[in-house]
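Only one protein chain is missing from this complex, and each of the others stays in its spot.
Moving on, here comes chain A:
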Amino acid sequence: MNFWEYLRSRQELLVFETWQHASMVFQCVVAALLLGVAVGVLVYRSPRLSGFATGTAGAVFTIPSLALLGLLITPLGLGVAPSVVALTLYSLLPIVRNTIVGLNGVDRTLVDAARGIGMGRGRILLRVELPLAWPVILTGARVATQLAMGIGAIAAYVSGPGLGEQIFSGLGRLGGANSVNMTLAGTLGVIVLALLFDGCFLVIGRLTTPRGIRA
């Protein structure tokens, strides 16, 4: 069977796995975005807390993905749960870091201006600081998405959902029938998804960044 014949014969399974992969990455990044921005907002005013938050996220980041997934089997078992937790944890670092950098990068004179015209803390955060930091936060989410794409493939190691299944099965029976086709299909699927998501980020960035602060 050549590659095209393989794709056609497994069409349904491949579409399903691609969908699962995309859905997992999307949900994990959204969760990480909510969590990461919340953490960023809580810590950005204190250099000590900021350092602690980025440090912790950075420490998680240095754990090899295979090892982290393995460690999560004990508390969470196999399947979706450890995969989602691992992906969310990895996605946190770029998002937390960029949220802190973005919020600290907001021109202090603007915050001062906001106070000067009678905005309260919460309003300043929602109407001035977060919107101005948004392009930076979005970049963090974009990096997180790329990371989650790749690491998501490894989730197959703990029987997680997604295209990793193709890659791992292919590698597992190297030399056997269709092994190269499987690995290739999985890998290409991840690449195509990554490019698609990246395209989406460009569109989202454009739609959510006011003309006044676009690069």
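Just so we're on the same page, contacts are C-beta pairs under 8 Å (C-beta built on N, C-alpha and C of every residue); 3 or more make two chains touch, one makes a residue touch a chain; residues count from 1.
Definition applied: contacts and distances are computed from a predicted model.
Chain not shown in the complex: UniProt lists it as "ABC-type quaternary amine transporter", one of "ATP-binding cassette domain-containing protein", "Tryptophan synthase alpha chain", "ABC-type quaternary amine transporter" or "DNA/RNA helicase".
Residue A:119 is the one among A:119, A:143 or A:171 that touches the chain not shown. Per the touch definition above, the residue from A:32, A:53, A:132 or A:182 contacting the chain not shown is A:132. As for the chain not pictured, it touches chain A at residues 109-110, 112-120, 123, 128, 131-132, 210-213.
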